[in-house]
Every structure is written in structure tokens, then in C-alpha cells.
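One protein chain is absent from this view; the other protein chains keep their places.
Each chain carries a letter (A and B) given by its place in the written order, and its residues are counted from 1.
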Amino acid sequence: MAKKLMKGCEAIAEAAIRAGCKFFFGYPITPQNDIPEHMAARLPQIGGCFLQAESEVAAINMVYGAAGAGARVMTSSSSCGISLKMEGITFIAGAELPCVIVNMMRGGPGLGSIQASQGDYFQATKGGGHGDYHMIVLAPASVQEASDIMQRAFDLADIYRTPVMLLADGIIGQMMEPVEFHEQESKRELPEKLWATTGWTPDSCRKRAVVNSLYITNEELDTLNQRLQSRYREIQKNEVTVEEYNTENAEFILCAYGTIARICKSAITLLAGEGVKAGLIRPITLWPFPSDTVKKAAEQESVKALLTVEISSGQMLEDVRLAVNGRKETAFLGRPGSYLPSAEEIAQTVLRMRRMHS
Amino acid sequence: MTKVFQKTKLLTDEVMHYCPGCTHGIVHRLVAEAIDELGVQGKTVGVVPVGCAVFAYKYFNIDTQEAAHGRAPAVATGIKRVHPDNVVFTYQGDGDLASIGTAEIVQAAHRGEKITAIFVNNAIYGMTGGQMAPTTLVGQKTTTSPYGRDKDHCGSPIRMSEMLATIEGSAYIERVALNNNANIMKAKRAIKKAFETQIAKKGFSMIEVLSTCPTNWGKSPVEAMEWLEENMIPYYPLGVKKEV
Partner (left out) sequence: MLEQNIFAGFGGQGVLLMGQLLAYAGMLEDKHVSWLPSYGPEMRGGTANCSVVISDRPVASPIVTKASSVVVMNRPSLDKFESFVQPGGTIFINSSIIDKKAERDDISAFYVECNKIAEELGNPKVANMVMLGAFIQKTGCVDFENVLKAILNKLGEQKANLIPLNREALKRGAACISQS
């Protein structure tokens, strides 16, 4: 297929449709409006349904209903809107429903700004809503990757009956890059949705379907949570994805995801010019976090220190520190307020660290 | 012996958790009978609320989804858009529909969403222990209006049926009451008509059912019926509010 020059948001929407998503419920918010706009144009053409909800709260509950009815369904929003969706997301997790949620992050807290940010890392990876649950969180760093990851997002949601979040900063959504839509070669085997509410009579060849997150007795709730936790362990075992770039025998290891990871690659080139060997660990799944990769890389004798770079105040840094567990220095560069460090600034920081370590 | 009457098969044999004298059981039966008579069990999906009817998924012998507080019309919208030929209804109390879920119910009506809302109005929060609802009458004492509802402090009770009847997308809106057998039969007809309106794809339908809560009203079931008749019906007039 020929390459197309597309915005990240448009590519995400188109890739979702190609992954079999026929239903979209959302509410306008900058900087992700190209997703609902694309869906509004395309879904009626393929017999699907786009509906602009009255609020993010309603949108996520429409997703709950549609997912419960057995559909491949998604919604998208940006930070403040995602906060509004959190009630629905924990209900979806509790009711074990599959769906995909895109968060094109903007600055926060509060109304924040509309510029790119990574301030929702905690919210996305540590639950966000109430209760003991996780979402699978995927973090693409290019328009092509954002498009490629959609099929996987929907498949993971179906396989593990869990909400999956695509977490990207506004730059990924607004940037145009060439994109090629690949036909999926090896499709994963998906479970049949016998639990979906499609209409039932005593003659149906399945049990009466009840989509529910209410487990009123201690025993029932304990059973649900044990089931969820064992599923989360399975996800942690099977689904971690990470890009390692130049990490072997590196002196310094940068840790970053999304747009910042690309800037880190530019910094690594600058550092090579200064004779410093630096590498990058870029988590593609933020949850499950690639702790083993970080740990192994940090354990290399060559590694002097790790530097986590974010468009936030040190959120992923905590997961890096847990993985490194004090074995090496774990420094941080980043600021909230949609401020993006430049490649030069990252390189300068590493050079400073190097002087301190020599 | 010939069986001349039996409980509808659209209700399960689960023992209901409702208080003695509660009218939820009647509403459940009327809804179940209407689905049965229309022969649509195999395509009906119920959306149940947070509130006293939170366990209704155990009682209706159909596929059901449990919604977050107030969000049943949004959940029903999601189901209906995926399966437009399903019969989808929400079952909601006054806290759920008239307080926390006003946005969802108004917008479902506004879109002319082809769903049916069964709105059980008993002028109080039952499940949480008798707090004031938006439909609590002026002067009515509840645990959060211990001196009686003061309209200067928290407004006058909201009439949802009249409000939703003004919305273009509403196709059938009726208020009924359960205070005597004649009214119960009327309620049954209204519920059936609302489902028929949905099946005919005419638009949004809602039946508001004036109900009692003897436990939280502090009355016997019979006194509660009398109180409903003397206090609620005058403020919430019965009848069809919208029909297209």
C-alpha cells in the first residue's frame, strides 16, 4: 500500500477502523478532535456508528454499553476529559469489558494548557479511577507506530477483557508523518464474547448475560479481584514491549517514552559526537512497565547512570527507580507545563553527569 | 386443576431484596409482563441503576447491564446503537434519573434515542437510607431535610415528565401511579405502550411511576399509598404528557 501523509490523530482513527472498530463515542476537546472528526466521516461509510455524546462522562458510559453488547468500541479524549471518564473506566475494568481509550495528553493540572504533556502517566498506569485495577497502556512515538499499535490495542482488550489506553502527547496527535496501513499478518486468536448482552431466551445456547461490576459480598469481590490480579500477572508476563536503542555497553541510559524518546535519540547522536556512548530505553507498554529491561540495562558494568526525561515532573521516573532499585544513579530531566527539553539540553545534562562520574 | 394465573417467566425465581410494602416488585412485574406479552424477551436488554433497584439484574430474566449511578441512558444508548433492533430499557429511581443523571436522561431524549426509561419516583433516596431527592415534596422530612424540604433553601420538586415532554425527541411520556388496582393496570398499559413506541422506532419514551417507600417514609404500606394519593398526585399530575 502507498504511504499517506497523515496526522497522528487521523491515522489512529483510520487504524482503529481497520482493526474492526465500528463504534465511537466521544466529546470534543483539543488536541484530539481529528479523531472524532475522522470517525464521524468514516464510520457511517462502513455501517458503524459515530455519536457525539453530551459529555465525556456519557461517552465512556456509551462505550460501556456498546462493549457490553459485544462491539469493538473506542473513545478518545485529552487529559481533563479523561479525568471525567475515570468513573466509567473503573466500571469497565470491574465489569471486565474490552475497549480502547485514547488520551492525547495536554498540560495540567486543571484546565492546564493545550500543548503536549506527559502529566497523565500516573493516572494511566496506576489505575486512575478507584479500586484495584490496571489498564494496559500503550505509548507510541510516531504516527506509523500509533497506527500499527491500534490492532494490538483492540486485540489485547478482547483477549484480556480489559480497557486499553493509548497514551500519547499532543505532538503525536497533531504531527503529520508518512503512514502505511499494514494488513495484519498473524492475527491473534480472540475469545468468543459469550458474555455480551445481545438478547437471551431460555433456549439460547449461552447463559443469561449480566454485565456488572457490583460484587456485594466479600467473597464475590475477592473472587473478582483475584481473577483480575492473576490476569494482570499474565499481562505482565506476556505483553511487555520496549525499544532498546544503543543500550549495550552504554555509559549512560536515557529512559523516555513518546515524543521525548525521539528527542533523546537526537541527543544520543550529539553525545556520540562528544565521544559519549549513550543509549535509550523506550517503553512501548507503560503498563506493564518493562522493569526487567531497565534492570538488566542498569546492571551492565559500563553504565554509570540513568537519566529519565519527561514532559512532566518525574512520574515514569518512579517506575525506573523501582526497577533500578538503587543499583545506579537515576537522574531526571523534565518539567511540566508543556515544556520540551531540546536534544542539546539533554546532551548537556548527560555531559554534566559524566563530569560528576569521572 | 387448570392453572389460570402464574408469575411471568420474565422474572427469575430469585427472592427479591425489597422491603415489605415496597412498590418496586410491582413495577418489575409490570415491566416483565409487558416484555412477555410483546414477545420480545430474546431481544430485550435491561439497564439497571444504582439505588434500590441495583440488584434488578437478578430478577429480570433477560440480558442486563448494571450502569454507574445516573448513567443508564448513556449505557442504553451504547447498546441500542450496536443492536438497533434490540429493545433496550433503563430502570431508574429519582436520585439516579432526576439528580445525578439529569444530563444523560435529557440528552437521550434530545437525541430521540429509541430506548424506554422506567422512572420510579418515590420522592426519596431509598438505598442510602432516606435522604432528600429532587422529587421530595416541599415540607417532606427526610434524613437530609430533617426540618422538611424548604423550597427557599433547595428549590421545589422537579417534574421530569413535564420537562422531558418539551423535548422534540420524546415520543411517548406518561406519568402513572401504583396507588390502586385501576392505576396499576393503567401503568401496565403505559409501559407496554412505551415499549411499542420504541419498537416502532418513533423516539424516546419514558414512564414515570409514582411509587411508595414505606420504610423511609416511616409509614405502613397502606398509609404510604394514601400519602402518595393525597400528596404526590396533586403535585405530579397523572396522564400522558407527550405522544407522537
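We take it that a residue touches a chain if its C-beta (ideal position, glycine included) is under 8 Å from a C-beta of that chain, and two chains touch if they have at least 3 such contacts.
Keep in mind the model is a prediction, meaning the values are calculated, not measured.
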item: Shown chains that the omitted chain touches within the full complex; value: A
item: Residue among A:S266, A:Q300 or A:Q348 touching the omitted chain; value: A:S266
item: Full-complex contact with the absent chain, from A:N61, A:S79, A:Q115 or A:T247; value: A:Q115
item: Option from A:E177, A:E251 or A:D319 whose C-beta touches the chain left out; value: A:E177
item: Footprint left on chain A by the chain that the document does not show; value: 3, 5, 30-31, 114-115, 170-171, 174-178, 259, 262-263, 265-266, 269, 340, 342-344
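By definition in this document, only the chains that are shown with their structure count from here on.
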item: Chain centre separation (chain A, chain B; CA means) in Å; value: 40
item: Interfacial residue positions of chain B with respect to chain A in the complex; value: 9, 41-45, 47, 54-55, 57, 61-68, 71, 74-83, 86, 103-104, 107, 110-111
item: Residues of chain A that touch chain B when the two form their complex; value: 23, 25, 49, 51, 53-55, 57-59, 61-71, 73, 87-88, 91, 95, 197-202, 204, 208-214
